[in-house]
Structure formats: structure tokens, C-alpha cells
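The complex appears here without one of its protein chains, the remainder shown in place.
Note that the chains are named A and B in the order they appear, and that numbering of residues resets to 1 at the start of each chain.
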Amino acid sequence: MSQNVVVIGGGPAGIEASRRLRDLGYTPILIEKTPVLGGHLARWDRLFPEGIEARTVLDPMVADLDGIKYFTETEVSSINRLKDTWVVKLSNGLSAQVRAILLTTGFDLFKAEKKEEYGYGIYERVITNADLEDWFKSGAAPQFDAVNVIGFVHCVGSRDEKAGNRQCSKVCCVTAVKQACEIKEKFPDATVYCFYMDLRMFGRKYEDLYLKAQKDYGIRFVRGRVSEVSEDNDGHLFVKAEDTLFGKPLKIKMDLLVLMAGMAPAADNHQLARMVNIQTGEDGFYLPQSIIGSPCTSSREGIFFAGAATGPKTLPETLSEAASAALAIDRYLKTPQKK
Amino acid sequence: MIDFGYGLTPSSTLKIENVANPAFEELRQREPDVAKCIACGSCTASCSAGVFTEMSLRRVILSLQRGREKETLPMLQHCMLCGKCLLVCPRGINTRHLILSIGKVYKMEEDR
Partner (left out) sequence: MRERILAAYDPFVLPFVFGMTFVLAYCLIALVKVLLQLNAADRRKFALSLITPTTIVKNIRDIFCDCLLHVKLWKRNPVLGYMHSSIAFGWFMIIVIGHIETILYIPERLHRLYYPIFYRYFMEEQNTTLQGSFFFFLMDFFLLIILSGITIAIIKRFRSRIVGMRRTTKLTLTDRIGLYSLWAIFPLRWIAEGFTAGVAGGSFMTVPINWILHNFMSKPENITVAWWLYSIALGTFMTVLPFTRYMHIPSEILLVPMRNAGLPVRHTRKGFALTMLYSCPSCGVCIDACPMGVQKKNVKDATVYMVRNLKRRNQKRSLEIAEKCLMCGKCAALCQVQMDACGLRLAYRTAQEKKTNQIPADFSYLAAVEPIAPAVEPVALDDEKVLYYAGCMSSLTPVISRSVQKVLQSAGVRYELMDKDGSICCGRPLMLAGRQEEAQQLIAQNRKLIEASGARILLVSCAICYRIFKEHYALSGVQVWHYTEYFSRLIREGKLQLRNSHQTLVYHDPCDLGRGCGIYDAPRAALRTVGQLVPALKERKESICCGGSVGSLTLRYEDREPITRNAIDNLTANNPEAIVTACPLCLKTFGRFAPVPVFDFAQVLADNLE
């Protein structure tokens, strides 16, 4: 019988790593706490930079789970060390004894209502990037009378000490540009603004997307962080920011404001870290042995990481890290056990 | 000599390479947070005094860093110290103490 490996977290990292491990001859046990596999990707409509549909990536992955035992709506109750193995007890009553555990717990979308000054949850016309994807995906747009001016607020809960997240979430800049173009397609007459602190277009074709947004879509980029949002009697928004390049404060009346909620460490990280006695960093993400040399190995034997559990990552980065993690686990399991 | 019509006028380039800025260093001693600014403009956008005046803390910080304080010090005269900038600053800069500290390190010119 082939050896079991427990993979905690059924997002793209967990699914991809499980498939790789299966291909290497192991039997992965994939645990997902929500009812569906796919993580945040399952909720997303289209992916940057080229705008392909998220399901074209996810569906083939989910269709290829033969040889993988997976449990949805299942959580880890406890993990204990027994000699050189880990005993993992699950909330569904099952338990597994394995030599390797892979943590692919991903990230939590920052709760935008925590930035009260933006009025998410208070003002109807303030939504998040995830809400917008829901809208694109389902086609069920919220009913607003006229949507003529639309704003995107970058760095909501990212690069923000007050929100408890100092890190850059990496993907929001390009997501905002992608979504700005998409919404411009839906409302061709609308004026669309992106309020950014710095535009981080680091990946291949990201800069092209930015250029297209400027040139073809006429998106207006304002370098300045939105400081507060108020509302008039009709529910229209007043957005305040400074145009830092021009050096003047702005107050723009808007019909829709999209908050680019960033990546926050998963809330369960601390609990899992305590179970297996590993460290999380000051930022709340897991600490690998080396973020350059061995991003998938932890400080504890038999505990591995992949994906956004160790910090914000793009989808391709997550997928390739899942593959590396599978190889790292394979090498570990093939190393003769020390007596 | 032929007169080409050019005279000697002071250069408008910002000289930041060889300019010692001891006042800014002193300010940094008093309030190290001044170095943390990422110029996002949140402070300026939310500023209570900024509704009525030119006050922009972001510009003040930048001009101090560049040794061009004369241009922006008068802005600080309008500050009500209300603390909104303290709340919105994503870097957690102690803006109120920074403003108070600037007043201790830099001196307004009398004739302004």
C-alpha cells in the first residue's frame, strides 16, 4: 500500500500538490474546511493578465482527483507527534498516521469592513474586489440607477500597519487594473479611476495590461491613497484622496467604489502552527526554513508548505510551489529513517 | 566676446546630492517616524485644515527631506492637531508629534 501524506487546505496549492504527490506514488489525504475545493480561485471569474476564465484552470484540476482521498467540510482536530510520524485527527472522526504533512492553508481575504473609513458594509455602493468577481461570474449586477463614475481603491488592508498587514499583497494592483478594464467594458461611458500608492506590475504581461488600461480603456490613474468616503442623501459617494503627483487633495463624487481587499494570513494559521509546533512570522504567515533556498520546508521534520500560506503569491507561483513541495516531500520520505 | 544672449541665472534643479541636511537629521532624532513616509497622501486628503487651506503634511515631509522647508513651513501654521492624519497613516507615523517636533527644529521666517 502506498504511503499517505496529509495535505491541509483544498485550494489550488493543495489540489495541485496532491495531484503531484499521487503522480509520485503516494496517497494524499486532502482536507478542506469549506464545502468546495478550489479556495478563492473557485470564486473568481477571470484571471490576470490575459483574462482567461478561472474555471479553465480549476476545472481540469478538480476533475483529476483519482487516487486522492479528499474530505470537504472537514477540519483538523488535533495533530500529535508519535515517534517519527504525525497522527492527524479530523473533525469527521477519521485519523491518519503519516510522516509528512503539507500545509496549503492559503490566505484570508482582508475584511474590508475593518477599514471603517471606506464604509464597506455601511454604504451600499462600496463593494470589494471579491464582490465584483461574484457579480461578473453570476452576471447578477447590483441595481444602481446610474453608474458613471467608478473608483478602485488599491491596498485595502495591504501595506497598512493600522490594519495589521504591513505586507504588499502583490496581486491587487494587477487585479485592480484587470477589473477596471472589465468594468469599463460593462459601462463603456463610465469614468474609471484607480487610486494607488505604487503600481506594482512585476509579472510577465502585467505591464502590457497596464498599458492597455491606459491606452485602450482610458482608465485614470491617481497616485494617492483614499483616506475617507462619505455619502450623500441619495447614496452617492464622496471619495477623498490626495493627487500626490499634482499635489492637491481631491474629492470626487462616485457611483461605485471597489475596494481591493488584500491578502491577510489565514486565521487558522496560529492554531495549526501550535499543533505542530512551528513558527509564524510577525506578519502571521508561516516561516519556511529559507524564503529563497527552501520555501517549502518548515523548521519541523515532516511539515511542509506551499502557496500563500507563507505569504502573498500569484496563482502561477502557487502552482509551481505546490510542485516543488511535492518533490521536497518525496525526497524526505525516500530518505532512510533515522533510528 | 560675442553675446549669445544668455545670462547667469540660478539653476532650477533640485540639488539633493551634496546638500547636508542637519536640520532634517535633528528632526529624525526627535521623531524617527519622519523617515517612514511613503507619500501616499492619506494625511493630506483627510486633513481638517486641508479643507480650507493648502496644508499638506505629505508635502511638508518631502520638502524637509529635500532641504526646501521654506516652501512648506507656513502650511503648518494652519494645523489644528486634530489627529485625523494620525489615524489614517498606513505607516503608523506619529504625525502629531512630528508636527510638534518640526516646530522645535525649524524656524519660520519672521517676515512671512
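A few remarks follow.
Note that in this section contacts are C-beta pairs under 8 Å (C-beta built on N, C-alpha and C of every residue); 3 or more make two chains touch, one makes a residue touch a chain.
Small disclaimer: the values here were computed from a predicted structure and weren't measured.
Note on the undisplayed chain: of the listed residues A:162, A:220, A:248 or A:300, the one touching it is A:162. The chain not displayed touches subunit B at residues 33, 46, 48-49, 51-53, 73-74, 76-84, 86-88, 92-94, 96-97, 100, 102-104, 106-108.
Where subunit A meets the chain that is not shown, the touching residues are 114, 116-117, 119, 122-123, 161-164, 228-231.
Here is the rule we use: only the chains that are shown with their structure count from here on.
In whole angstrom, the spacing between the mean C-alpha positions of subunit A and subunit B is 38. The residues of subunit B lying in touch with subunit A in their complex are 38-47, 50, 56, 58-59, 87-92. In the complex of the two chains, the subunit A residues touching subunit B come out as 117, 155, 159-163, 197-198, 223-228, 240-244, 247, 249-250.
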